[in-house]
Structure formats: C-alpha cells, structure tokens
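The complex is shown incomplete by one protein chain, all other protein chains being positioned as in the whole.
This part shows subunit A:
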C-alpha cells in the first residue's frame, strides 16, 4: 500500500518518502523508535504514524503490497479489451482510416457540422453498420437512435439498409463465404427492427431518457451504439439560465461516458454549429460552448472543402488530426466520388 494514501499530514508523508519509505511494508516491521530516529521526529509521532498505517492496512484487506487501487484497471488489460471489440465502420474507407478503423466502442464521439453536411446521414449509416454480422467484420449489435429534431426519416434508413445488404452480399460472394444463411437473416426489415428509435421533445425528456437508458440497455444487452441526433437542439431553444445549462450538459456527458464504459458500447453525439467571435473575426465552432467541448472523448468536424465534404479529427486522445473526404450517396455514406467514376444518384 502506498504511503501517499495514508491519512497523515503532508509533512509527515514528505519525511517518510524522503527517508526512502514509499510503501507500508517497508516500515511496518520497524519499531516506532527506529522510525522516529530515521525521520527525525518524536517517538510519539512515529508511533502514531505506525498506528494509522496498520489501521489502513487492515481496512484495505489486501495482504500483498502490490499497490492495486480498487476499481482501477491496468493499461495492459485495457489494451486487450480494446482489441476485443472491432470498431464500427462508417462505410467510407478514407473516413475509417482517419478514425483508426471506425467509431470506437467504450468512447463518446462527437460529430458536428453545418446543416446539410450529412450528420444525420452518418448517424443512420452507423445505426445500420453496427448490425453487420461478426462474420463480415462487424459487431452484430443493435442500435439506439435518439431523435431530438425529428430528422430521422424511415424511408432513408430503409434505402441505406438495402444498400448495406447488397454490399455485404457482394463482399460475401467475393470471399466465397456461405452468405446464404446470412442473407435469409439480413432482410431490410430485420435491420430496421434492430434500431430502437426514441423521439424526445424537450430537454427534460432528453435527460430523463438518458437516465433511463441504463435500465433499457441492461435489458437489451446487444445494443452496441447509442446515437443522439442532435444533442444540441433542445439546449439551444429558450434556455435562460446558462449556468444551469452547463450543469445539465456536463451531467449528461458523464452519464453517457459511464454508459459507454459499463456496457462497452459506442456513443455518438451529433452537434450543430454556431458563429463565435474570436480574434477579431467570426469563426465556425461547434455549439454548446467551451465547457461542453471538454466533455467528449473524440471530436470530428464535418465541413465543406470546395465542393467536397470532408471530416476533420478535431480532438482525440489516440488519433492524430487529419482530414478525409467522404460523400453522401443514395446508398449512404461512401468514399468520395472524385477518385472514381461519378455515379448518378437516385
């Protein structure tokens, strides 16, 4: 057990460490007078320290001095866990590349952009791609789609689902896999069946729903992605108390992170943009303010670059900043068409 965790004063701690005693076991076998001489403190003080140390040791209950903190996980274990869950593909190779393979589970990813750039399209694509069976490199999971704006259109989801199944059959054919069995299971209706759709009409509903998700997901353990489209909408309309808004948003962010961690699922939050006056000019930034920008693990900004749509990794602990082009077609999100023959849509 570490000396740093002992409930003793900072000066006493400093003296212990300076004398070379960094763990409990290193001085627990000493006599108080020996300790007092080493630390140049009184006998009483040394006896007090040892009493506290043995008391804490008893509470801790761990006999070995390996220094594990309850509830912590070693980095090595985390690395192995990460490799267990494949990432959720976005169906666009360039985008997957900059994301390190796709959207990561156990993390909260925020995706923002101007209206019409394709946020809802990406959300629907992810809700469908999470259902790709494990045989085809997917997660075979279900999706929760929380719609705050009413922009989820079932016809479009059906279109994208059909295109996804087509792509999988082609892929299966190329690899000569036995896709017959999969084909029977993967009907567009099955895909739609696995998307749990929630419509929330106010910020109280939104917060109530996120609180309720804990229970919902424990009953539906195969949910692997939660998409909120968009997290901003209700917090931008008639909110007078900004301090309250910040509190609510950070509370919500913490709950979502806990959900992601506890159930090993991906959380994707779609955000809107706003104009901000920085350095003498207006710049585009994602909405909800500066404190919210800390709340998400990863942040992706979708923007127009000339005539093409691009995605930029704005913030991520493990991915480097990079841009990648993508396009929105009748089949959903796909690679940018500039590199290949143009396909007429519709």
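Criterion: a contact is a pair of C-beta atoms (placed from the backbone, for glycine too) under 8 Å apart; a residue touches a chain by one contact, two chains touch by 3 or more; residues count from 1.
To be clear about the criterion, contacts and distances are computed from a predicted model.
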| item | value |
| --- | --- |
| Protein name as given in UniProt for the chain not displayed, "Signal peptidase complex subunit 1", "Checkpoint protein", "Histidine-containing phosphotransfer protein" or "RecA family profile 1 domain-containing protein" | "RecA family profile 1 domain-containing protein" |
| Absent-chain contact - pick from A:11, A:29, A:70 or A:281 | A:281 |
| Among A:202, A:218 or A:318, the residue in touch with the chain that has been omitted | A:202 |
| In subunit A, positions touching the absent partner | 114-116, 120-121, 124, 145, 149-159, 189, 192-202, 204-205, 207-209, 211-212, 230, 232-234, 236-239, 272-275, 278, 281-285, 301, 303-308, 312, 314, 321, 329-330, 344-346 |
